[in-house]
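Shown here: the complex without one of its protein chains, the others still in place.
Note that the chains take the letters A, B and C in the order they are written out, and that residue 1 is the start of every chain.
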Amino acid sequence: MDSIAPVAFDVARIRQDFPILSQPQARGRPLVFLDSGASAQKPRVVIDAMVRCMETAYANVHRGAYRLSELATDAYEAARGATARFINAADVREIVFTKNSTEAMNLVAHCWGRGVMQPGQAVVISELEHHANIVPWQMLRDDKGNELRVCRVNDSGELDMDDLERHLADGKVGLVAIAHMSNVLGTVTPVERIVAMAHAHGARVLLDGSQAAVHRRVDVQAIGCDFYCFTGHKLYGPTGIGVLWARLEHLDRMPPFLGGGDMIASVTFEHSTWAPSPGKFEAGTPAIIEAVGLHAAIDYVTAIGMDAIEAHERTLVDHATARLARVEGLTLLGHAQDRGGVFAFALDAAHPHDLATLLDRAGIAVRAGRHCAEPLHARFGLEGGTTRASFGLYTTTDEIDLLAQALAEAREFFR
Amino acid sequence: MDSIAPVAFDVARIRQDFPILSQPQARGRPLVFLDSGASAQKPRVVIDAMVRCMETAYANVHRGAYRLSELATDAYEAARGATARFINAADVREIVFTKNSTEAMNLVAHCWGRGVMQPGQAVVISELEHHANIVPWQMLRDDKGNELRVCRVNDSGELDMDDLERHLADGKVGLVAIAHMSNVLGTVTPVERIVAMAHAHGARVLLDGSQAAVHRRVDVQAIGCDFYCFTGHKLYGPTGIGVLWARLEHLDRMPPFLGGGDMIASVTFEHSTWAPSPGKFEAGTPAIIEAVGLHAAIDYVTAIGMDAIEAHERTLVDHATARLARVEGLTLLGHAQDRGGVFAFALDAAHPHDLATLLDRAGIAVRAGRHCAEPLHARFGLEGGTTRASFGLYTTTDEIDLLAQALAEAREFFR
Amino acid sequence: MTPSTGGQTTGLFDDLRDLYQEVILDHGRKPRNFRRLEDATATARGDNPMCGDRIELFVALAPDGNIADAAFQGRGCAISTASASLMTETVKGKTAAQAKALGATFRELAMTGTCPDCGAELADEMERLAPLSGVHEFPSRVKCATLAWHTLNAALDGTKEASSE
Partner (left out) sequence: MTPSTGGQTTGLFDDLRDLYQEVILDHGRKPRNFRRLEDATATARGDNPMCGDRIELFVALAPDGNIADAAFQGRGCAISTASASLMTETVKGKTAAQAKALGATFRELAMTGTCPDCGAELADEMERLAPLSGVHEFPSRVKCATLAWHTLNAALDGTKEASSE
């Protein structure tokens, strides 16, 4: 079994926290869920917290003058506090709840990109971005003319820092928007260096932490970035909730996003004024039940310990790197020095989609396609897509072995 | 007990479907929840559906090539189908899931208002709108210059249809955006007439159905409107999900809203193309668990029957109208002919906030304030706000009696 | 559900007498210093956007730096009105610094119900404000009680506007 995992981290026990992992799958096979990078499974504590909220303490927030509404408001704001502590935000008002990290990045593109950044300034992204960190900046470019620059990725799947330096050199860059961890290559980017370089050239930094926040401890103050985005459903929390963290000084300068209830200070037909952050960016009834679920998820991973989770993942990464290298005909995409538990690959004999169908038969859930990173696949000449296995804190080395075996058999099947 | 309710509609049995209603409140009092207009409680079937999704069938949608992801995708799309049937949409692709109805209206203001409506065209709203149907059009006006016209409301709280006609007369109106039911006055607006008048003058019609969709059967084809918005959490569903319905011809002409995964057809750094509706408007991981919950909520109210729900509510409205009229010193806001179960009022001796605190002690949850309708309160000279009791399908005439008694006692308390 | 029948006073709200003490009800109904001060040297507006409470505060500072007069107008619930009324009474004769210190102490009282740090020098004033201490059990009402004091700070600091959010 998982003999190399640290004693404190008992993956067998952790797996018992996730009801779905003990659900028998088609033909009695156990579920080998290797698609946590797309969305993670939910532990019992998250499910229970949401149920408890709906059964005992539900009401709309911020509006009521009665106990139940106070309870709900307290629960919602407690989730904000837990989120702030989770990434070591300096101030709880720096946490804006969104519906997912895609909305978080769009919010920045909309409110900061259009409202604060100068018209002539450029945005730098990289070749390894998820569409969620490409398309909002394209829309900004097409709408307002802000140039979009693309930092190269080297053949190992690492950011080309010289290229980043070149893009920054003319001082025209307003924002560098980069993934903290790639959802295809697994690459963890050198965020402190990126921030130092960008700030030295007067550019702000947004980090797409959708993947990274799940895999390691994030400290936004230590990193020194300006914006950080992540999403609840990948962090073992519910769908329908994401997080934008931004320095208060930025939030204070940004115009609001959506208009409606809860984001205003006063409304007349002639003129409305805005609530202070974070209310200004949270129009309408927020994702109350989901915030409660996210809070439980954060408490859950915090209790296990992000460092223990990272250590477990390092074990998995080392195991997978070695094990997949022995699968004949398999080409791994990305060999970054610093990488997390996401492995995209091509198998010579089988198209990714066919492969996923086969693996599914063996109870192994992997993704096939371009994983919302079309340009990255084009960069590596794999327009047809890859197959991707991505790990969660419940993933075992045994599961990786099962994957490797199944891949070898699949190759035989198609040859 | 509720002897006047139709036999088929057994409110006592319905109350058993809602776990929170049998939770003992402070000091052992039963919960008298009269704030369903802000957000409704959740029946067991909704909670169970969400739990089942997370425990047995959870994965990201649209992306996987494995059974679990297919199950989740089917469940998500089945929710879309159920929503389409619920409001009798002609085509399931006309249903766009948003995070709440506030986002639905912002989406229209953003994509249709900025992308399709002509720059010189005006938007007509009314005095009885919720901030969610005011602020997005103000932002459009301030951003793009589209004039904002405000249709008057008469002293009974009904739309002044002559004033609407006057606003439409010059043919410059691109959109009439009106609540189907007021969240303060209870007024149900004459939507078929509004549509006929607006269309005769070349204007499109958006209906804010956040309240109405909960209280009666909605048939968007029969109404003939162009856009219809509502929100899951008021319809006994979870937070984090709302609905925009729009005619396909409008959606097809609208540019996308947020950029990211799932809303694209193809992405290169130079140029991206968009998925067809509804995908184009649903960037990022959607509210999967919440869609499943909304589906269960729709099935729940459909099984009871929207007509039965409306009939029960009519009983409650008649009862409340008569009963509250007998409370000395109480002034009711709104006396529309056609109205739903929302009662906002002022009590001479007590400020709304004090009143809500008192009622809360009696276990009665009501709202105090301006209910996200500041201009409407100003229109009626009640800048200080009102107290509001709003009903759900679990509300009983007994609860209304309790409210009336408590109001009378509260008046004594403060006099 | 079985409603208690009849409309006779059953003392449904009796245990709210802690929050709504007679002093509060009295000041809420008949606020003192409820007027515009024509010779104000400092003014500010305070808003509680959530419930619509609003006060306009007027302070007249004497040449010696003491608060010669304080008054207010506006609309609000019994708690916020009573708090503003009691405040205007209490701060008269204080220096700006004393008034602000009193406000800080009062905010602690409103939030916690006690005031371990209350120095002896504020004992009289705090006794006067004590009837408001019941709000600490009603988290959503604390800001009703503190709005006037936030507004006083804004007036004394010259920031003109306060929001109790």
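The definition used in the following text is that contacts are C-beta pairs under 8 Å (C-beta built on N, C-alpha and C of every residue); 3 or more make two chains touch, one makes a residue touch a chain.
Model, not experiment: these values are computed from the prediction.
Who does the absent chain touch among those shown?
Hidden chain, whole complex, touched shown chains: A, B.
Pick from A:Asp155, A:Asp170 or A:Glu412: which residue touches the chain that isn't shown?
Per the contact definition at the top, the residue touching the missing chain is A:Glu412.
Among A:Val61, A:Val317 or A:Ala362, which residue is in contact with the omitted chain in the full complex?
A:Ala362
Decide which residue listed in B:Ile264, B:Ile288 or B:Ala410 touches the omitted chain of the complex.
B:Ile264
So which of A:Gly174, A:Pro352 or A:Pro375 would be touching the chain we can't see?
A:Pro352
By the contact criterion defined above, which parts of chain B meet the unshown chain? Give residue numbers in ascending order.
62-65, 69-70, 73-74, 264-266, 275-276, 279
Considering the whole complex, not just the chains shown, which residues of chain A touch the missing one?
Per the touch rule, chain A residues meeting the hidden chain are 30, 350-354, 357-358, 361-362, 368-370, 374, 377, 383-385, 396, 398-399, 401-402, 405-406, 408-410, 412-414.
What we mean here is this: only the chains that are shown with their structure count from here on.
Centre to centre, by mean C-alpha position, how many angstrom separate chain A and chain C?
Once rounded, the distance between the two centres reads 46 Å.
For chain A versus chain B, what separation do you get between their C-alpha means, in angstrom?
So the centroids are 31 Å from each other.
In chain A, what residues contact two or more other chains?
63-65, 69, 264, 266
In chain C, what residues contact two or more other chains?
50-51, 141
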